[in-house]
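Just one protein chain is left out here, and the rest sit where they should.
Chain nomenclature is as follows: A, B and C, assigned in order of appearance, with residue numbering initiated at 1 for each chain independently.
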Amino acid sequence: MTAANQVENPFQPEPARIVRQYDLIKDHRFFQIRFTDMERAMSFIYKPGQFAMLSLPGVGEAPFSISSTPSRPGILEMGIRRTGKLTDALFQKKDNDIVYIRGPYGNGFKIEPMVERDIIIVAGGLGVIPLRSILYYVLDNRDQFDELYFLYGSKNPDEFLFRREFFQIKDRDDIDCFYTVDQDSTGNWTESTGFVTELFKQIPDIDPQTTTAVVCGPPVMYKNVIKELLKLKIPKNMIQMTLERRMKCGVGKCGHCALDHIYTCMDGPVFTYWDTLHFRELI
Amino acid sequence: MEVKSEKQIVKPRIGIYGFTGCAGDQLLIIHTEDQILNLFDAVDIKSFVMASSNPTEGELDVAFVEGSISTEEEREHIKEIRDRAQIVVAMGNCAVAGGPQAMFARDGSFAERIKQVYGDVKFITDPVEATPIDEVITVDYYLPGCPISQPQTMALIGRLIHGVEPEDITTPVCLECKLNENKCLLNDKKLCLGPVTMGGCGSACPNYGLPCVGCWGPNKDGNFSELFRLLNSFGIAHEEVMRRIRNYGGHKILKYIEDIKDKER
Amino acid sequence: MRILKMKSDFLKEFLMSLEKFGKLYGPKREKGILTYAPIERFEELVLNGENTIIPLKKLFHPKKFIMFHFDDEGFKPDYSMIEKRVILGAHPCEIHGVLRLDDVFLTDPPDPYYSGLRNSTAIIGFSCMPSESALCKSTGTDIVEEGFDLFFVDLDDFFLVWIGSSLGHDMILEREDFFDDKVTHEDIQRYIDWRENRDTLFKHSFNFPAMPDIIELSYDSEVWDYFAEKCLSCGQCTMVCPTCNCYDVNDVFDITTKTSGRRERIWDSCMFVDYSLVAGGHNFRGTRADRLKLWYTHKLKAFANEYGRPSCVGCGRCVDTCPVDINVLTVSEALTRCEVPKQ
Partner (left out) sequence: MTKSDKINIKPLARVEGNGGIKVEISDNKITNVEVQILEGPRLFETLVIGKTPEENLSLVPRICAICNLSHKYASLRGLEKALDVEIPEATNIFRHIMHHGEMLESHSLHLYFLALPDFFGYDNAVAMADEHGEVVTKALQLKAFGNKIMRMMGGRMIHGENPILGGFGRIPNRKTLIEIQEEAKELLAFAIDTIDILAELEIASHMERDTQFLCCKPPHDGYDYYGDILITSDGLEHLVEDYSKVIEERVVSHSFAKRSLYKGKPFSVGALARMLLLGDRLKGEAKKAYEKLYNERWHRNPLYNNFAQAIEQIFSLESVIETIDQGLEMEQPEVAKPKRTSGTGTGVVEAPRGTLIHHYEIKDGRTAYADYITPTAMFLDDIEAFILKGGEELLSSGKTDNIELQFEMIARSYDPCISCSAHLVTVEFK
């Protein structure tokens, strides 16, 4: 029977090479990956906020956000935290080693509602990894958007991801960056201290009707950040957030990421705050 | 497609040891006829006295340990193995939970029972009450079962050969039992421990129409109190259930049935 | 859709003649239980109202299979399980079950394993009498209009045969002499009487159409806690339900130092504790109440939002299977009685 072969296999992992990798912070590593097939590398079109499934044969497969921006095609970037079997094995890989990728999956951020509007990007901890994609996307297409505010908080300076990069863009005049750490354990932190919600005080007055917010962080962070955004009177459907669920397939078949009637992998991982009000289990 | 071929990995050095038990887990490895030659090929077996003479007892990548710790000498020996092994795998119910010989774990009857079998013989070195090996050393991975299952064991060994952490099974026997299309024995009011027992055996017993006696040990998410209640409602006495669940529960079952004991009193 | 008549005496010969369209499968008694299995002799086939333990879904969404083999060269899909098959004796609820699975597995992007099995398989449906716990009257799945190639309604000395596909038509053409296209008024009356009689035989019913709202309103109901305390988390309900589709994926290495092995798919259940565990140890559904709630929301409400109809097809298997009496009937009743304010 060839029936099956007529349908493309959406689970087929494709070989890709680790081009470069380095530690971001302890147990968090940055990977640049390129499909071994150059054509595929260029035809892999994705949106900020989408993710890919990364496989290591024999170890398994897991979803990871794409942290690079589609405005710089050819190379995929991922920021990965070491938490278990697959990520452990991935951290043992060297430059030039082969991994397997399939995707892109998920809905990604809705760019439409951001165009010609002010944008607030709020990231907590690891949540900055998917947001880095939209951040660079906006910077690369700067003329399409109005004001850009980037708020990022980590627990302490040692856990501040992409530190060099983010302090570089801080000097640009087309973006306002606000960085904070919960606690400064090192004593050489030059930015704010306190929770990321504190940073809202530093944002100049904005017009909530022309502003879109994008949020990602640990579950506890969402509640507080959303409170702040609502205080600013940003409409509920103009707050985009990206969520995490267990996933096995990425294409709405395995059921793991289902909540109520939606599949995080297909209908998400980006949801608006308005969406989450219907789905009680979302955050 | 330009894909770099992976380097051949170094064969892990392996030791397989037996302590107090029935040797069923070592035997099961020997009985894996379709894989035993592959196994000897893929790993460097340094010590496996049940199958081979002239063991070399040095540094090991993985030590598989079967059997419970039941004498002072075994306590020392297991520590010595731990010292030279990168990874220690507790293999089989005896090593994981203490085995059937640990069914009275910590109830204080051990001395009395020794006396029953041996009378008043005075021992030079007293045997100790059977314990799982993790009461003496740290254990990295567990292969439960009395005896272990071939697929689960080979999957674990396959992963260890490649330096990959093994998967842990957190599903109950019922998953495999249903996949094998057995009729639920609880619906026939049988004393089946499947729902509170860790999966991995392939529902070996229900496949033959016989209730699970719990030889894989407790499933951490088992709803123990409800199973007790359900079995009681079939007319099976509380002590009966308690006794059976301890037959293969060893030391590992204790924390799950503590509350149930309390409720009864 | 054409409807034909066939004398009962021809049944054996006709069904066995379908072998040329593929390997025959059907409900068969093995080791004391009823199961879909290859049929070698007509006599093995069990064509009554009895449910198999595991529904028809296993033939399209197999319990466990190899998706890929991998080695240094990468992952190669394994489609070897796909073969031409003819399934005999599928009840209406089974066919509805498969249609619900189609919603999941055939929507973009289609699952090649499922669609491969689906496209190579013909379904010959059979009418049935309600089982002890059948709920298909309540769920509106006691009759089926699509999803089969042929459908047989047993009216004792003859069958009315619905032709549901061009392949079904080809099957009829093979044995044209068995079929009669003159359906008389009397035959129609017989069919109507049969349906009326059948409707009276259902022992249970529940207010299926009201359930989506009731579920929504009962999110915080203590009824969930009541059931949660009883649930054994054995996962049987999900395995036996024709419309549960969750699965897990595992990689298994061969015993060798080379990179080689297989990627397997195996049924999973949302009743298991690790089902929703994510990195960092956060579990979105750690409690049994949350897990039960997800399941019933999915069966009785949510699926409809996504695909237009709820996913319970009223087979009654959860009623027969759950050792502690948690099933669509008891849950719906409890939610309806205790929690919905009386109007």
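Going forward, a contact is a pair of C-beta atoms (placed from the backbone, for glycine too) under 8 Å apart; a residue touches a chain by one contact, two chains touch by 3 or more.
Nothing here was measured: the structure is a model prediction, and the numbers come from that model.
Q: Please provide the labels of all shown chains that the missing chain touches.
A: Over the full assembly, the chain not pictured touches B.
Q: Of the residues B:Ile14, B:Leu60, B:Ala130 or B:Leu143, which one touches the chain left out of the display?
A: B:Ala130
Q: Take the complete complex as the reference. Which residues in chain B touch the chain that isn't displayed?
A: Chain B touches the chain not shown through residues 18-25, 27-28, 30-31, 33-34, 36-37, 40, 48-55, 67-74, 99-101, 103, 113-114, 116-118, 121, 123-125, 127-128, 130, 146-147, 201, 204-205, 207-210, 213, 215, 243-244, 247.
Heads up, the rule we're going with is that only the chains that are shown with their structure count from here on.
Q: If each chain is a node and each touching pair an edge, is that a line, ring, star, complete or other?
A: complete
Q: In angstrom, rounded to a whole number, how far apart do the mean CA points of chain A and chain B lie?
A: Spacing between the chain centres: roughly 42 Å.
Q: Once you find the CA centre of chain A and the CA centre of chain C, what distance in Å lies between them?
A: The answer is 38 Å.
Q: Roughly how far is chain B from chain C, centre to centre by C-alpha average, rounded to an integer in Å?
A: 37
Q: By the touch rule stated above, which residues of chain A touch at least two different other chains?
A: 15, 58-59, 84
Q: Which parts of chain B, given as residue numbers and ranges, touch two or more other chains?
A: Counting only residues that touch two or more other chains, chain B contributes 1, 3, 6, 158-159, 162, 164, 167.
Q: Residues of chain C touching chain A in their complex?
A: Going through chain C, the ones touching chain A are 67-68, 70-71, 74-75, 77, 79, 82-84, 104-105, 107, 109-113, 115-117, 119-120, 219, 244-253, 259, 261, 263, 268, 270, 275-280, 282, 284-285, 290, 294, 297-298, 301-306.
Q: Which bits of chain A are touching chain C when the two form their complex?
A: 1, 3-5, 7-15, 55, 57-61, 81, 83-84, 100, 218-219, 244-246, 248-249, 251-256, 258-262, 280-281
Q: Quick one: which bits of chain B touch chain C in the complex? Just the residue numbers, please.
A: Of all residues in chain B, those touching chain C are 1, 3, 5-6, 8-11, 35, 38-39, 41-42, 154-155, 157-159, 161-162, 164, 167, 170-172, 174-175, 178-179, 181-184, 186-187, 194-196, 209, 220-223, 226-227, 230.
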